[in-house]
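Of the protein chains in this complex, all but one are displayed in their positions.
Our next item is chain A:
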């Protein structure tokens, strides 16, 4: 579930337009979370930060109360009543492929948005701008390439 802060453009739009009268639907503004180390001082801060970590399309590093540092992609979370019965589900970036782990919020001492945000910095406007520059320079076969995985 995205936070209200993340969805504020859509929420604002719906305050003066009904879904049926929308001409162009609001998108989402990018939040720059890469490198962020949120303070997990209160329950509310912890919940909010882990909600953003769930929404984040890069790896994060969790430092557990046991001292273990766990880097991986958070693909799910379950919000319970307390931090003990709330948990994140993470796919570690190292080790056997797709061995998931479930970590209760209460065991998380620190969170770092350590991996690159794979949804950031590739805006469409940037592509359009580059496209016309390349076109003007007479280049052929212009494209955005998916990233190399190795």
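What we mean here is this: contacts are C-beta pairs under 8 Å (C-beta built on N, C-alpha and C of every residue); 3 or more make two chains touch, one makes a residue touch a chain; residues count from 1.
Basically, contacts and distances are computed from a predicted model.
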Listed names "ABC-2 family transporter protein", "Adenosyl-hopene transferase HpnH", "Tricarballylate utilization 4Fe-4S protein TcuB" or "Cobalamin biosynthesis protein CobW", matching UniProt entry of the absent chain: "Adenosyl-hopene transferase HpnH"
Residue, one of A:43, A:68, A:85 or A:139, that touches the chain absent here: A:139
Residues of chain A (touch criterion as defined above) contacting the omitted chain: 1-2, 6-7, 10-11, 13-14, 17, 19-29, 54, 57-59, 73, 75-78, 89, 91, 93, 97-98, 115-116, 118-119, 121-132, 134-135, 139-147, 149-150
